[in-house]
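The complex appears here without one of its protein chains, the remainder shown in place.
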């Protein structure tokens, strides 16, 4: 039976992993039949070996940092130290119930308290709350605090959030979730925010602006202090999207640039694993003005050095709770371990090597004739190349290159983002890759371009070496097939014969 | 850089996994220069990410139980429960120093004591020592005990160990290591030991006989009681090679068959992992006569229920110690967990399902026209098919089939063992595989035979889908290349381009 | 590398940062620690947090997690991958997520599932926003929350939907019964959605069939907040009432996720196919490749922030993928029957536990109707000091309901899952007996 068949299709009625089930218990007396389930839930009926084999084999169908160079711009795919994982999984942390009293949690809370403090220091802000469970929830918390701040001052006319057109999609989406209108600000040809447009946009309706710096264009916003003045003078606050914080860690601090609130994607800058989609953690940092509004809980420490939860009783103006317990606690432990391993000097080293690798790779690709988008700018930790010319001249699109890179053993960079650069790849090598790996990537890019020039059809057919060829995305969206149903064994490619070598 | 390059070839001078090294310490004062190393030891100079990526990718170039059906006869490749692993790795066990006092080891020793007791019960013998570190060392212990027994009786003329010609290579090798001469006993056409030859071989020089039952031919030695009488009457002892114990677990006990000493490959019957070569554990069980000679240490329990080490002071006639500490202690913990999960009924279930799967697979292959070697016999947990006919008629050898099976996603069965059957495969499906997997294997066998009939050259070229094609073993032995040396970067296939899809 | 770039030193790479801003001071940061040192520190801290026997539930539950689950989940290929944007290089994660969606659909008896949200509470908040969007017929942005809903869930919903002009109102519960009174409720008025939790915060089973029908009669969508383990035993939301619930959501933690002080867990959300375009978060679909082979990919991305930006169904981007990986493997390992056995063991153990505790003088159960695996116990005095003394003896005796409402200060919510043994129950009863004696004698 092909091991790429769905786990359901490998089952046999009544088969069970016997060591896992606690026996044959009777139906409950005290629950009337109307409350009970009549039909089996349709879960797989397989042996323990089948489960292990299936999910081991499936895992091998993934690219990951542990197996491949993964220069996915804006996503900061760098090495996730294994120590962070194993230390967060220590039984004392792992088995602790969220409602366990604080006296059985001083070890855990000490880590969180120190993490709050370290994050405040690296961001240059006054207070930190760790509860948001990803960048987007951090954004939510931040923008909700901006709203709460204006409300508390009865400044109710501020109904707009400004967002540069290069911004990540979560920024406008968040602003709307918080009840704001979004106003886009254009980017100038050097990749900076268009100051003129900004000046025209700010006014009494401005609640704030959401910015990434360095931006998702991979460049540092040079007039940031001026922008901060413009927005602050108009009565708005500055929100820092910290997805790119690793680029400036220990070099310049958002608080010093004039930001009032920031989220930090701990799963990027602090190297907690992305887990094929999550979990992350989106700690937020705030300046003095927003301190009373921070989401809860936060860890406090009293004079005796004991840790406690700061709650609504202490912070009545808090925007409230964003999760049932303490956010993604285990992710926070991983970030804590990472931060402690780095320490003061390690923080700057991250920014330096991330920037070095990006500028080296950018330079090498430019030398090979690729079109670097903002060619007069330094790359921060990431940069953009555009295939506009190759597309026009040879029909080679960014998508073709992305797919073909997979065959060469490299995960594709972020494609077609930011939206304002045509046929672009956003490339972020990160600080943990070696020069050899970067050189290999350049060689692959050169080879792929040549392949496209020689035989464009071959390129359009890529990838070839993956478990599947290019997938029909249109069909996926049109003929929705979102769940297997019992009796529905129709995965193709399950017979033994097709497992053969070509 | 190709990730299949040697780890050494990926290095760069001075590169280090910084989190792993404890600083920059000065050279020692107290050690004169003559004692010190002058040149670096030539270990890899790589980053932590490089290590993780390299060994993750390498691992994907292995077949294993967790990824593939692995019917390697005599090796019992069945599912190794993950619980056994994680429970043996609990910090209390893992961090315990072997010289820690027994009062800080009562938990560990309780497990060993109970394991000794359970193994004595399933083998039907009087005492068990867990120290041998694999089957072969168990054999050594057993045969050394036989020697010590005869010596203790001043019966010094017993210089011969009898071994059936079907025996595993470790049996004769062990006998020689223990200072004996080996005398081979032939097998009759039904797969049983030739009784006539045995009777002629025994005599005053007979120290003992080493037997596997069921034998490595996959059949149960039916006249075992008669053989035991013959050997015992001649003054010899019976050694049971327990590599195949899983076939009869809970059905018949070696002690009841008349054996005086046995080793048990815990890494087979008790499902501790084989780890790409080891570690194993070769616990031995003995009847009353051999009790005083058991290798040490053994765990004892006093009346108060406390556990202690049984040492030379208690057992002055012991053959001694075979390892510096307590054998492969962590393997023993895994076997203990497995034995406890199975319990009384689980033991018989193992034998039943192992035997069922083997007989089913044998029947199916016979139905498809393959030549089952002892066709009038029941398979025990394994059986032999021979490609003698296919080799003669079509040039299809057992080796060709073995290599081609890899392409079909199945590990090859044991090939060309036992030595006395021509062009044979020894097939052991084990009890943890499903019927679907067995049927898939049959289909692959049928398809491969047809391929061979259609195009023998294609078959001779197999495998095609592995990371390498068939390897030149002759060259490996002739032009010995057993270690990389600094400056010696000559692994082929390291360039990016060759990573491309075909 | 600096040569290639053409700069003299690494600091030159930061020359676009205005001088006035450079030179971040990081004085408060400690020196870096080698792995060895941080390992020791963390081991000491973790050891300090070890708790003994635990009868706490209230939204997070200790279950046995088969050893294989996390050994597989933390394989680098799952652990260190990003969101599967390049489908062809992420078939492992994508197929697994498709299997997850299938399992959740089966468990809830709903048609579609997303690929996870942050946690149970925030999933409920998203469900509320989704219901308000999806229910085009409702005139009011009014949503009813059962009074028997987990109080923290209510807080989270308030915090998240507050800024969108949605009115949240309560459906009162009968104090003595610990559950909603579906019979006496005479219609819900004009509401967009009704939220019911099953089993509810107090462990009681609600009359979900009647409540669902009532909600539908009011033109509202019914949002079911459910414990996924209970669904192996209890009627799934898709079967509630005449037409079934419209959205089922909840906390995925009981499906193989360690307690871990509260996270990371994951929220699940299932619904009817008709509402799929209103679903927040990622969805995986099965499709075919150029050669016609099955394959899996992110789909319906036009709902999401990276495409739809300010018009997206939610701002969620990173979700809880790895937790879902564990949950999928956990469910495959147990199967339907295994999960049902777990649910039964939880129920029976909680029944045994409350039977044992209520043999003590002054200890009694508060509600009488059917329950799943939690019950409220009344102590003969304020629960706080009693729980403290139990904790002194290494026993976490339950959740103090006085924390949410002072009039319940003598009430404790207890839970005994399948990991609790008969001996553990005896131990709790004996220890509680001793503590009550002590307090009675004013010690």
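Per-chain numbering from 1; labels A, B and C assigned in written order.
Methods note: a residue touches a chain if its C-beta (ideal position, glycine included) is under 8 Å from a C-beta of that chain, and two chains touch if they have at least 3 such contacts.
Quick caveat: nothing in here was measured; it's all calculated off a predicted structure.
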item: Contact list for the unshown chain, restricted to visible chains; value: A, B, C
item: Sole residue of A:10, A:47 or A:85 that reaches the chain not shown, by the stated touch rule; value: A:85
item: Chain C residues touching the omitted chain (full complex); value: 35-36, 39-40, 64, 66-67, 71, 74-75, 418-419, 421
item: Hidden partner chain, residues of chain A it touches; value: 18-23, 52, 56, 81-83, 85-87
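Definition applied: only the chains that are shown with their structure count from here on.
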item: Far-end chain from chain C, centres as C-alpha averages; value: B
item: Distance from chain B to chain A - Cα centre to Cα centre, in angstrom; value: 46
item: Intercentroid distance (Cα basis), chain C paired with chain A, Å; value: 21
item: Sequence positions of chain A contacting 2 or more other chains; value: 15, 19, 48, 52, 56, 60, 65-68, 79, 81, 83, 341, 435, 463
item: Of all residues in chain C, the ones touching two or more other chains; value: 34-35, 66, 68, 76-77
